[in-house]
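This is the structure I have questions about; it appears just below.
Complex shown without one protein chain; remaining protein chains in place.
First chain written, first letter: the chains are A, B and C, and each begins at residue 1.
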Amino acid sequence: MSRPVRIAVVGHAFMGAAHIHAWRTAPRFFDLPRHPEVAVLVGRDEARTRAAADRLGIAEIETDWRAAVAREDVDVVDICTPGNTHAAIAEAALAAGKHVLCEKPLANSVAEAESMAAAAEEAAARGVRTFCGFSYRRTPALTLARTLVEDGRLGEIRHVRAQYLQDWLSDADAPLNWRLDRETAGSGALGDIGAHSVDAAQWVLGDSIAGVSALLHTFVPTRPVSGDAQGLGGSGDASGERGPVTVDDAAAFTARFAGGAVGVFEATRYALGRRNANRLEINGSRGSLAFDFERMNELEFFDGDDPTAEQGFRTIHVTDADHPYAGNWWPAGHGLGYGDLFVHQVADVVAALDGGEPVRPDFREALGVQRVLHAVETSAADASRFTPVA
Amino acid sequence: MSRPVRIAVVGHAFMGAAHIHAWRTAPRFFDLPRHPEVAVLVGRDEARTRAAADRLGIAEIETDWRAAVAREDVDVVDICTPGNTHAAIAEAALAAGKHVLCEKPLANSVAEAESMAAAAEEAAARGVRTFCGFSYRRTPALTLARTLVEDGRLGEIRHVRAQYLQDWLSDADAPLNWRLDRETAGSGALGDIGAHSVDAAQWVLGDSIAGVSALLHTFVPTRPVSGDAQGLGGSGDASGERGPVTVDDAAAFTARFAGGAVGVFEATRYALGRRNANRLEINGSRGSLAFDFERMNELEFFDGDDPTAEQGFRTIHVTDADHPYAGNWWPAGHGLGYGDLFVHQVADVVAALDGGEPVRPDFREALGVQRVLHAVETSAADASRFTPVA
Amino acid sequence: MSRPVRIAVVGHAFMGAAHIHAWRTAPRFFDLPRHPEVAVLVGRDEARTRAAADRLGIAEIETDWRAAVAREDVDVVDICTPGNTHAAIAEAALAAGKHVLCEKPLANSVAEAESMAAAAEEAAARGVRTFCGFSYRRTPALTLARTLVEDGRLGEIRHVRAQYLQDWLSDADAPLNWRLDRETAGSGALGDIGAHSVDAAQWVLGDSIAGVSALLHTFVPTRPVSGDAQGLGGSGDASGERGPVTVDDAAAFTARFAGGAVGVFEATRYALGRRNANRLEINGSRGSLAFDFERMNELEFFDGDDPTAEQGFRTIHVTDADHPYAGNWWPAGHGLGYGDLFVHQVADVVAALDGGEPVRPDFREALGVQRVLHAVETSAADASRFTPVA
Partner (left out) sequence: MSRPVRIAVVGHAFMGAAHIHAWRTAPRFFDLPRHPEVAVLVGRDEARTRAAADRLGIAEIETDWRAAVAREDVDVVDICTPGNTHAAIAEAALAAGKHVLCEKPLANSVAEAESMAAAAEEAAARGVRTFCGFSYRRTPALTLARTLVEDGRLGEIRHVRAQYLQDWLSDADAPLNWRLDRETAGSGALGDIGAHSVDAAQWVLGDSIAGVSALLHTFVPTRPVSGDAQGLGGSGDASGERGPVTVDDAAAFTARFAGGAVGVFEATRYALGRRNANRLEINGSRGSLAFDFERMNELEFFDGDDPTAEQGFRTIHVTDADHPYAGNWWPAGHGLGYGDLFVHQVADVVAALDGGEPVRPDFREALGVQRVLHAVETSAADASRFTPVA
């Protein structure tokens, strides 16, 4: 049997837990060339990292990521920390010859992302792979969407409307956290969730955004510095000290794609009642698609080639054996969940090692998303003027 | 019994037919102070106007609107013609002391709309009323939406997303018609359907758009000059002569409301599969609403005051006896149709005559919509730069 | 021009108003061979009948239906009264040579229905037509459903599940009314709404129910004799006198169709929250259909011939120009309402006079529904034993 793929996971919050679950589950449902094993969990605080490792079933920990990426027994470094740490960790790992899976957005600035992409290209020449964790691409419904577009079933694409709507900041007294701090998170709704929309739209269309006209807004400029976190939000101490929110609460922009489509994008964490509505709707000359992650097992497809009297959006339950990824799981109709996307992601990553088919997006492609985010911020700062993606 | 209200209807296409059906039906379901009667139908072509009058059950016709608005026996002039004719007809009618119901958009330019609003104000002093036909306001679900916002059930409004999606131009060979001609229609998707979104959003919020950043686009610059019309679109003669489309095919813009909300608007006639998706979604600090005219009898309402574990968007079937307008029709659950909105509209108009409660929007309020459309065109022509609504 | 069709409408409550609206509207939207006119409205109470006639715009009234059906100037008798009066009025009208449109269910017993069907057959020999008002057949979506089944698009039919769910009796103190009285209404949910399901299922399938196994139940055996009616239900005087409910509150039965399909039927007025959910779902070997009248403009169609990865229920918005009836109304996507079904019904009736294509269901076909209802009651009274439809 081939030797295992050994992974160092950096970070053990929401994303770290999701990735570790995935590394453990993937070999049980997917036929992988090598067996992945999480070798070490990395966190700054020893006690908390040890507790997380125990809960997640990982034997070893490191409190210094530099030590982790230097370990002989590590093949892949999986970065699940905030965006301000990505460049340093990723570049050190690449220099040490490790494959890197890095959470999105790739970095907090275009400059960092460019540096990472350059390092990735240099490493690629040595057979080292990079991946950026735009996990929604691993939703079977979105993968099917991409296939339909690629096969020309939508014809010429005219419209894209992408909304990523959450509501965990609706309460003006939800507490501050790192996602509201520009230094750590880079941006707010834009980079946290809008980045997913940009990536998904460009990927499904096989096209890129040429320019944008954007608006950023912060509804609640200060929030309690302490409180009880719950999920992403929680309940802050309304009567206590407040600190500044230094990122956007909402981003909205129109876009022109290189291929001629018109896009409308919106990202917010104030859409009360929309817990995680990552929506994508595409209209072409031959067909249309609609997707909402709150119903992640479904894809709506309108086939303009159907006879007029029989046309309608079809709700495809994307759980059949011949749908992407789905055949590895349960019988048709037995849906998948959010956590399963990460299983798909790491299965794809493992398959890409050792000369396998590269998995998109690599750092180069993720840099493209970063450039769109940058154009959005530039336009928003310039009275929404149309700004080409550099 | 009080003397009837006598109406001259100008125009007998889609809109004219809808209005005439409404004038006839309203007194059968609504308790009106006076009985409306369509006294005369006005059209330029005598034979076609006569045929329409016969079909629609109207005894008299006129081929010159000037004669019609001058008739002693006419109380209300109901204008159902393209936008380029509105100002002349409306102003003549007001000068003759007739109440005026004018289809939307009010005019093809802000200048015309201002002139009409001025004439309306002058006439109002003489007890003459004006109305602009933003008929979607008469949807029970949207009226309920406005009530919920007015009652504070949504709290502070943060987000508006309004889409008006149709698809009758998806076929690049659908024929030219007056709606694609700038001279006649003023604009394309923007004024035809985007105007409805602007009006509905401003009305439901009780707020106004302060500025916009916009993009206009024409996907198909030329179309067959002849062909078979069907519905709004049809099948053009693809091998024959083509003429220019001089209006926008699609409009997209971000907006800032005076009260602080962020808006995203989109209007298109290229959203294949969306036959008439007039959608409005609003998120506030206490609640949210969602509406799609393709399910016109339903309003989605999310009440943030519900206990967390029981929160969800409620699908309210807006057909109960205590819903707006609905009690005049059928038992609960027996839905209304598009044509019934016009019945509500004329019932409101009749109730407003003779010193009744004014009905919104009057020309002054409709001018406000026109100003937003103008700002959209200005911004689109200026690289999407943020443009205040003058 | 051909002479008008003159109609006597008997009854002026919910159904009478709906029919009269339809007679008036049909010639404005449908191209009819003759022009219908409601000549006379018939009601027992002179003052109330006069008031209704005034509101509905009918010049003449009669308080004795015998006088009305004898009038020389009446061509069609339109019966909108409770079931216990149908046989007498219809048979007198047929004897007088009038065409008859009779509300459903055809009668309160099989014996009456058989007598009516016999009279109808005798009259048919004289060119006199009968129709039974199963108006839901006129829903464009259900007409399309029938076409799809007829064209073999569903293949061999295996399953029918039909539910007619209302909720106006959910409140145990809603007042008694004629629909709760066996003498007047014949039965409860079974005949009032279950009859629609039976008719729709048999018609869409082109098949007939061979036998049933049934359960009838009355949840609330007594109700206030007085109270405020609202819609179909209302608010009874809870502290006052109560009278007996003598009909079923709910009916549920399994069925076997002659062609081999298995059916499950349910009718109730206690399904809280389902205002008027007239649902029909059909599964065949090649395709499936689903319909819910609360979304009357939509038909769900699953085409088993689609490639597996693209299969899904399509939501067809049945408002296109080439859908049944829809082309006579508005552009695509501008939905119809409940009242419009009656317009379709009378348009079909007028087209069927004077040797036109017969319109289904006639009395003979409606008798078939009555026989199913009878088998349901027989089975329910015999411990749900399977009971063939005689």
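Going forward, a contact is a pair of C-beta atoms (placed from the backbone, for glycine too) under 8 Å apart; a residue touches a chain by one contact, two chains touch by 3 or more.
Bear in mind that the values here come from a model prediction, so they are computed numbers and not experimental data.
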Visible contact partners (per top-of-document touch definition) of the missing chain: A, B, C
Touching the absent chain when the full complex is considered, from A:Thr25, A:Thr63, A:Thr184 or A:Thr378: A:Thr25
Contact residue for the chain not shown (choose from C:Ala51, C:Ala70, C:Leu215 or C:Ala238): C:Leu215
Option from A:Arg50, A:Arg146, A:Arg275 or A:Arg360 whose C-beta touches the chain left out: A:Arg275
Sites on chain B contacted by the missing partner chain, in the whole complex: 144, 148, 298-301, 303, 306, 308-317, 320, 322-323
Missing-partner contacts on chain A, residue numbers: 14, 17-18, 20-21, 24-25, 27-29, 55-57, 166, 168, 230-232, 274-277, 293-297, 317, 319-321, 329-340
Touching residues (missing chain, whole complex) on chain C: 158-159, 161, 163, 165, 167, 170-172, 213-215, 217, 219, 250, 252-254, 256, 260, 262, 264, 266, 268, 270-274, 283-288, 302, 304, 311-313, 383-386
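Operating definition for what follows: only the chains that are shown with their structure count from here on.
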Fraction-based call for chain B against chain A, same above half, different below: same
Most centrally placed chain, judged by C-alpha centres: B
CA centroid of chain B to CA centroid of chain C, Å: 35
Length of the line joining the C-alpha centres of chain A and chain C, rounded to whole Å: 54
Chain A-chain B separation of Cα centroids, rounded to whole Å: 41
In chain C, residues with contacts to at least two other chains: 317, 320
